[in-house]
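Encoded as structure tokens, the structure appears first; notes follow it.
Of the protein chains in this complex, all but one are displayed in their positions.
Let's look at chain A:
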Amino acid sequence: FQGYLDHEQFNQLEELQDDANPNFVEEVVTLYYRDSARLVHSIEQALEKSPIDFNKLDSYMHQFRGSSSSIGAKKVKAECSLFREYCRAGNGEGCMRTFQQVKKEYTALRKKLETFFQLARQAGPVDRARRPK
């Protein structure tokens, strides 16, 4: 996970998990997958339009950045911030280039998270408290 996740933010999610909310981390991450898949799709469609509606793009990316930030997805968040700068500058090409980076980081993060949950499920509840490398 090194570099992909802000440990303080992600640890907080783990600390919010307890007997009353035993699957909290997985629920939150599932929400993230759902919301981000929708936003990625919306952004792709918006980038295909001509002329590009930069305000709309910025709004989508603001949401994407917000939820990425809440789960501690710092690389994704960084690319989102860069994207928004291009948006504000009205630079369509910059947006498209940066969006490829956003998708790349996002896909890499999803893979890491999926592995994390697979390991957590195998290990069982006792080992859940321990963080993966």
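We take it that a contact is a pair of C-beta atoms (placed from the backbone, for glycine too) under 8 Å apart; a residue touches a chain by one contact, two chains touch by 3 or more; residues count from 1.
Please note the rule applied: contacts and distances are computed from a predicted model.
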Quick one: the chain not pictured, UniProt calls it what, "Cytochrome c oxidase subunit 7A2-like, mitochondrial", "Myotubularin-related protein 9", "Response regulatory domain-containing protein" or "Erythropoietin"?
"Response regulatory domain-containing protein"
From A:43, A:71 or A:87, the answer for touching the chain not displayed is A:71
Return the single residue from A:4, A:24 or A:117 that touches the missing chain.
A:24
Determine and list the chain A residues touching the chain excluded from the picture.
8-9, 12-13, 15-16, 18, 21, 24, 27-28, 31-32, 35, 62-63, 65-67, 69-72
